[in-house]
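Here it is, the structure, as structure tokens.
Missing here is one protein chain; the remaining ones are kept as they sit in the complex.
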């Protein structure tokens, strides 16, 4: 159950640089590639000739050439040419609204008439030389809402990520949750504590001492359909915490785009945007490696949790204060899905 | 189709020494671990908070701590504590009667009110310094009754285990089957034959000549729900066979606990208890290795037989004299299951 009239991250730009990419998004099998002007295109991954996946083909001068019998497909889903054939009567395949922006490729799997690029999630840090971004992609066999829950309740860091970002103070600090329109914000502040290993590394990377008490914060922000941006950081204790001068803190934004593949599997685009040392590519790589290792610790838990929920379908889960972020996010999702199902897919002019 | 009101072997004690163990028994997903006093505990493998498998957590001071958000579970299925939460209203999860005895962990997957530890299968050789035991565990994709059939008709040794314990005399010797209450006993005696390789090794291990004629016996004893103990051995010929003095024979008990995981898969605990040289650990290891190799020869046959039976569901199998042990055992099982389904799960006081 997911909104289809929404912009989802489909892939990273470099995934389609050299060849077409087949990827299922919200139950739709799509092929992504670059058209004649280098612009991204997204089509059903189904050749109208004999049903071969177009993603097994190649791109020639911006035309997607089927790898089976050479049908040349255009970005609009209409066949351009095929050796020895008149193609005018060929049935079109579905094309999906798709936009490359902020360093990601965004696709709209629902009603194309409602796909307004202005609705794409704005990333303040993207396209800004003061910031650097590094990230990766995991495929996980779970409902996308389990990952939203995971990210909107960071008490799990104490248990799942005990050796890197977890620390006892997290689940001892109270959490606050509020909603702003369709956004849900849950935050936690921990003052005068020792920084855990990941943050000690970040302090050193920022030329700050790593052995002094710090103030730590986590501000998780859910935006529909399933984006979670988390402001995280530590500042030398007593200097203002989240509001402290950038010289005495190490901070960044954990970036999470959770794209449903099916009802029980996701493409999880994770990453970190930071405002310090943006030109330091070695640091970017080092942070990516560390974050990738940490985030991989969630995979087994989420997949096994999913299996348990399928095995015990009738059982109610608890909704504690720490779960409020995920609970509120699900309410937003439910509201959007209900509105979508009530609305006609093709709006009249 | 299996009795649920019965004691099954769930695991070996050392499987839960260092971490909780997730294992499905009779269709119930369970987690096994040691509580505050080192006693075994068995619970549903489902955290009441968000449905994570508790078996992914760890045990701290006898409390099972969920690896996702730190809920602390007690051996009775009631939540003890959770950071920052009042847990009194948390729903309990199911706990299963479980007992450590005779070197095995036994679980009762059915109605807890009927779980009387006195009903646990008695093992005369366990907890007795004159005996030694070694064994292992196989997971096999077959109905547990196919393994009971296998063990109650040892003519298969001639074909499946031709190079170790099989010999032509087995399927030439008549077999006798009788029932005693809920037990089924099938026996075969072969006199004045050459010992096969496994038994020649055992004779040597017992300081007996391995090149003389022997009397060999196999006495298979089924006890519900699915235990098969097999007295096996050879004695120098003409000295009384099964009844001969222990100085002229090598004998042991093949131990088989067959625990259904699902309708078509089992946890198969196999082993051998012997009354000679109990202190010789190298001999225990050597026998375990030999037996493990022999018993692994049954796996493919049983799994492929299972697939065949699923593919030809309507076909009747033969019930020959050699099959009488398995056939009688199934009658006992059928009777117990029928009684169980007729009886109320929660007996009134």
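By letter and in written order, the chains are A and B; residue numbering begins at 1 in each of them.
Quick note on the criterion: a contact is a pair of C-beta atoms (placed from the backbone, for glycine too) under 8 Å apart; a residue touches a chain by one contact, two chains touch by 3 or more.
None of these values were measured; they are calculated from a predicted model.
Residue A:49 is the one among A:4, A:23 or A:49 that touches the chain missing from this view.
Listed residues B:171, B:231, B:280 or B:340: the one in touch with the omitted chain is B:171. Residues of chain A that touch the chain left out of view are 29, 45-46, 48-53, 56-57, 65-70, 82-85, 90-91. Residue positions on chain B in contact with the hidden chain: 149, 153, 155-156, 158-160, 171-172, 174, 300-301, 304-305, 307-309, 311-312, 315-318, 320-323, in rising order.
One rule holds in what follows: only the chains that are shown with their structure count from here on.
Look at where the CA atoms of chain A average out and do the same for chain B: the two points lie 48 Å apart.
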